[in-house]
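Remarks on the structure that follows.
Note that one protein chain is taken out, while the other chains of the complex remain in position.
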Amino acid sequence: MGVAGDGVDLAAIKADWIGRELETTTYLVDGDDMVKWAVACGETESRFIDPADPDFQAHPTFTSLFMHHPGLPAEFPKFSDRPGMDGGKSVELLRPVRAGETLAGTASVADIFDKTGRSGTMYFVVHRTTFRDEAGEDVAIVDWKLITPGVKA
Amino acid sequence: MTAPRTERLTFDDVELGDDLPETHPDVSLEKVRLFVEASGMPFARFTDNEAAKAEGLPGALVPGIMSQGLLAVMIHQWAPGCRIQKLDTVFRFPVLTGSKPRCVGAVTDTDEDTRTVTIDCTLISETGETSLLGTAVVALD
Partner (left out) sequence: MILDLHTHSIMSDDGRAKVDNYCQWIRKKELPIDGFVLSEHRQFDATSDYRHLEDQYGLLILKASEVETDYGHVLVYGVNEDLVNAFDFARVDNPLGEVLEAARRCGAVAAPAHPGRVNVGMFAHFERKGPVEGIDLVEIYNGGSRPGDDDLSVREAERFGYRGIGGSDSHIVSRIGRCATEFEEEIKDMDDLVAALQGGRFEARSWA
């Protein structure tokens, strides 16, 4: 795979970045935010909206809120100057997330690929954050698909 | 609107092809503001129509991760006490703050070994567009 018509050497970028670990950031799981999140989504089960519930836990996709900090590093290649889009998220929850716990989120680039879609040729970067608890156990894995349109033809 | 069920659904109660009760989530400005507060995303595009339009958007948008949460609520209302293990979604079309979307879902796979089911879930905008679609893996007792 050589350089694409818009000058992007996807093979080189993939070789350089896929699997590379980025930053690790710690996040405190705030119980108030957990409740607000769940109530905002219309949740009615007490395990998500009542801190007094013995099984009080974060809504299943709560860890995706940590995804936006910090995102891809500044030195990650720019596919074009066109603004990017959020292509979707996958959240895998390995156990309930509890109020007050501290999670360490380690980001990495899980995949990079191109395809043509509704907006023309686009580059997809799958940004993966693996969240671990203080015991080092995996708690959640969040994949965030970042889409950057290629250079406009 | 159908009231959320209270009795627990078990794996043995579920079959491939079962439809989840449709939900009509509240994505009013009040709810979106609450979500934005919880998620630390103070971007005007979610809560201010004029600011959103200035960015070239059709109006204030429901955050994508809130849309995911709406699908999770649909699943919880269908099977109280269930455990969503994975929710994998693709954003297709924005949902406007204050609009009237609906969530639909159906069981498309069951796994006896893990007692999990896969649910195809979709958030459909007020104008009939598929806004968000994906699959959830849900563990049932």
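Chains here go by letter, A and B, matching the order in which they are written, and residues are numbered from 1 within each.
Just so we're on the same page, a contact is a pair of C-beta atoms (placed from the backbone, for glycine too) under 8 Å apart; a residue touches a chain by one contact, two chains touch by 3 or more.
Source: prediction; values computed, not measured.
Colleague: Taking the full complex into account, find the residue in B:10, B:114 or B:127 that is in contact with the omitted chain.
Modeller: B:127
Colleague: At which residues does chain B meet the chain that is not included here?
Modeller: Touch with the absent chain occurs at residues 15-17, 88, 90, 93, 106, 108-109, 118, 120, 127-130, 133-135.
Colleague: May I ask you to list the residues on chain A that touch the chain which is not drawn?
Modeller: Residues of chain A in contact with the hidden chain: 4-5, 113-121.
The rule is short, and it goes like this: only the chains that are shown with their structure count from here on.
Colleague: So the centre of each chain is just the mean of its C-alpha atoms; given that, what is the distance between chain A and chain B in Å?
Modeller: Here the centre of chain B sits 18 Å away from the centre of chain A.
Colleague: Could you pull out which chain B residues touch chain A in their complex?
Modeller: Touch list, chain B to chain A: 4, 23, 25-26, 31-32, 34-35, 37-41, 64-66, 68-70, 72-73, 76-77, 80-81, 83-91, 132, 134.
Colleague: Residue numbers of chain A touching chain B in their complex, please.
Modeller: Its residues touching chain B are 32-45, 48, 59-61, 64-65, 67-68, 85-94, 96, 145.
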